[in-house]
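Once you've had a glance at the structure underneath, I'll fire off some questions.
A single protein chain has been removed from this complex, and every other one stays in its place.
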Amino acid sequence: MNSAASLLELRGLSVHFSGVRALADVSFHAHAGEVRAVIGPNGAGKTTLFNAITGYVEPTAGKVLLRGDEIQGLSPAVVSRRGIRRTFQNGGLFGDLTVLENVLCGLHSRIASGFFGLLLGGRSAARAEREAVAKARGLLDLMGIRELENRVTKDLSAGQQRVVEITRALSTDAPLLLLDEPAVGLTPSVRDQLVDVVRRLAGERGIGVLLIEHSIDMVMKAADVIVVLSGGQAVAEGKPDEIRRNKQVLDAYLGYE
Amino acid sequence: MLLQLVVSGIALGALYALVALSMTVVYRATTVLNFGHGDLVMAGAFAVYVLVLLVGMPYGLAVPLALVILFGFGVGIQRGLIRPMAHGPHIALVMMTIAIGYVIRGVARLVWGRDVMPMRKVLDIEPIFVGDVVVTGDDLMILGVVVLLTAVFFYVLYKTLAGKRIQALYQTERGAGLVGINVSKFHGTIWGVGAAMGAIGGALIAPITLLYPDMGANLLIKGFAAMALGGFGSLWGAVIGGILLGVIEHTAGAYISTALIDISAYLIIIGVLIIRPTGILGYEATVRV
Partner (left out) sequence: MRTKAGIGLVVVALFVPLFTNEYSQYVVNLALVYVLVTVGFNIAIGTLGQLAFCNVALFGIGAYTTGILMYHFHWPFWVALVPSGIAGAAAGFLASVPALRGIRALYLAIMTLAFGELMRWVYIHAETVTLGSGGMPVPTPTFFTMSIHSPFAKFYVFLGIVVLVVTGTSNLLRSRIGRAIVAIKNNELAAASLGMATSRYIVLAFVWSGCIVGIAGSMFAILIGRVVPESFNLVELIQHFAMVMVGGVGSLAGAIAGAITLTWAPEMFRRFPGYEELFFGILLVVILLFLPRGLISLLTRFVPGLAERYYRE
């Protein structure tokens, strides 16, 4: 594949934790408008992969390129501002804040208002905030959760929380979205809705999605491409059908299920 | 000279160790760090004082009775004041332990005001000379009691069923609940044990430092310093940290500056937490807040 067209490129990405090899020499290209699932048994290094891409863990070796620019070693906040947004396995919402406020947090770095303007309660700061609220409401409409906007997020159901977290991650039109096990704890019907959301994001808005997911059912429905991790290495990559037939994958992963 | 300082430092440190150990016991089992523990120690000392000097009991009777009283007191505090707040924010629990300490001090103040009272020595004997080193009756008493108590404590913890349960609780509260340990009831007992152990510390320290309602704050800080030094949440760390703190206070006070006696505890807390937050034993505590 042509690296110039790729949104995210990993080149020999490795992460060692005090001698333990969590990720070894992982390379692939992810593209705009593509849903790329990362699967593998527990401890295969899936979340470590996400953490290395988003700056939570510093890679021991290798490169992470976003549209051709090296971003490995940058802090999570900077990586986020460069255009990679993620969700968290255990849920990353701010429980004390409402749905709207959570989404506004996603827009945080886009709200142009300085310390002194805010301190003095200036008009331009108020205007910037109003614009952000309008944008956040637009996103809530888009995701069909506008009626939840004033609910405090810790009171929401698990499914609603997942959708809010994805909405928040989307708020700055980041081109790349990393979803870490978004379907955990969801009922099959909610999970199917989530598949629709993910497919729509990739199809209609051209967002590149990396998806860690244990539910093979969801992966087969949602993904264009599947990468299989095992013991920190990418052991296979291909379309869902190919992966389903791959002997090595069956040994590494599906056999354990 | 140095040997003398180390010996008397160890005796004083043994007291700190006892205070730190009794705080750690509760902290490990319940994740509540009792900021009012110094006042419980003070209460223990005053209980002994009342029983010995006002009621006229011999030490042999007064100390065990004070222990029982403080044990009940600890259980009562946990039942009535700590347990109702268990599901609230941790910061409210911190405030509650401080408020309880305030009440205890308030009662002592009510009776004794700002008086400073002398306490009769437990073991009133002539100092013993070992070569150039002087060992006082207080030193002997403290060392004897603390060594005995620590031995009993660790024996119970490692060798008995009750101790196994406490250890299970230290590992995982939910797991302990699943295997049939009544966690809530156990927390009460642990608070009782912590208060009783603190009371022994109070009874031992009173003859040395005199007795006054405000003595708790100082002991609390020493307990914190001992815990930080040995590794926050580690039982053995509390013991070793306490003894080290005593030795450091005495030697630094003599060789560097007497001013260091007052502040070595603060410097140790700040220094250890900056340089090595896991303490000298490298203990990694899981703190739940």
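Letters A and B mark the chains in the order given here, with residues in each chain numbered from 1 onward.
FYI, contacts are C-beta pairs under 8 Å (C-beta built on N, C-alpha and C of every residue); 3 or more make two chains touch, one makes a residue touch a chain.
Everything quoted here is computed from the prediction, not taken from an experiment.
K.L.:
Would you indicate which residue among A:C105, A:L142, A:V184 or A:I216 is in contact with the undisplayed chain?
P.N.:
Touches the omitted chain: A:C105.
K.L.:
Identify the residue among B:P89, B:G144, B:G175 or B:G282 that touches the chain left out of the display.
P.N.:
With B:P89, B:G144, B:G175 or B:G282 as choices, the missing chain is touched by B:P89.
K.L.:
Of the residues in chain A, which ones touch the absent chain?
P.N.:
54, 56, 75-78, 80-81, 85-86, 88, 92-97, 101, 104-106, 108-109, 111, 113, 115, 118-121, 125, 129, 132, 152, 168-169, 172
K.L.:
Quickly run down the residues of chain B that touch the omitted chain.
P.N.:
Here the touching residues of chain B are 33, 81, 84-85, 88-92, 94-96, 98-107, 109-110, 113, 217, 221, 224-225, 228, 232, 259, 262-263, 265-267, 269-270, 273-274, 277, 287, 289.
Basically, only the chains that are shown with their structure count from here on.
K.L.:
How many angstrom lie between the centres of chain A and chain B, each centre taken as the mean Cα position?
P.N.:
Inter-chain centre distance comes to 49 Å.
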